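Here the complex is missing one protein chain, while the rest keep their positions.
Moving on, here comes chain A:
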């Protein structure tokens, strides 16, 4: 797997005269006590956040997102690499000298201090005159709509209110950089939606503050971030705008984590064709035909033009999101009706009602031997006819929605087992 995959390579060092607000250069973090041979909690992370930009670090639990944030804040010392803030090397400087606003996962409000004193903490540490402290605290509480709670103790507040105070406390010191570690993870779904909107508003009100936003929730990242970095096992595996990552994932992991794509292994019909025929433009990306291990074939775009999909004998993976799969009317000849897919036959192994529509699990390959966990997920369109468990179905793929990514055997879950019946001889065509 390549190192931090940078799509739109960050522009020159000082493009508009300002150095990046945050810059990580090859930062690795090893926690003391971790055995010497084990992989570091954070491995060789290089990342830049420009002033006013919001970058989200997205990844499953344990992928090193919080560790990356702690390295920026100065809570953990990198074992390798450097941390720069506005061009200044702060790798060995304590947190107090970095002037960064930090909102940690469980808020960490000072339980013995009242709301106003929590917000005032950083101002008092800076020895600001009393009148200024009072004015700034009032201003911050107003910004987060918590004026009437100034005299309360943190334990008298709800989770969402504590969250607001933690943000007000971090922003009171007028930081150039704000770090947020899963700020919404402790809230219920309803509250989370409201807070996402509030954070979006905050971002508009603070156009110069660079934000690094850590989350495992793709919807938060998509809603708030200018760019998203996808983390896995301590590494940054993908970095780009939400649009880029969603429509042109460069790794199977990005595709499955961002949007829950099905990963279908297969072989390129003409491996040589993958090379050199691609451009950066979405529209003119050529469609290549992939013969699937599970039977049938799909035409798909190459996710990352820079990657060599023809390598490893054309063995690739096709990523298809559940909503891009369609159930084709029974009885019609698949070859003529499927559009960008043909012969994608399977058996329905489960049907789940999800409020907005039905999600099917379909075991591909024409057999019902695959368990539900290894079948593809299919989201039916609203009001579509719902098949029953055990029904044989033919699937189609919405044109342009199948993306070819390099095969990565280390990702489980959504992988479809290779069907034993059909040796993919089409690779010679």
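Please note the rule applied: contacts are C-beta pairs under 8 Å (C-beta built on N, C-alpha and C of every residue); 3 or more make two chains touch, one makes a residue touch a chain; residues count from 1.
Everything that follows uses one rule, which is that contacts and distances are computed from a predicted model.
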Chain not displayed: protein name in its UniProt record ("ABC transmembrane type-1 domain-containing protein", "Transport permease protein", "Threonine dehydrogenase" or "Fe(2+) transporter FeoB"): "ABC transmembrane type-1 domain-containing protein"
Listed residues A:169, A:291 or A:358, member touching the removed chain: A:169
Touching the absent chain when the full complex is considered, from A:17, A:37, A:94 or A:207: A:94
Sole contact to the chain not displayed, among A:39, A:126, A:243 or A:399: A:126
Residue in contact with the excluded chain [from A:86, A:108 or A:398]: A:108
Touch list for chain A against the chain that is not drawn: 32-33, 70, 73-75, 94-96, 98-102, 104-106, 108, 110-112, 121-122, 125-126, 169-170, 173
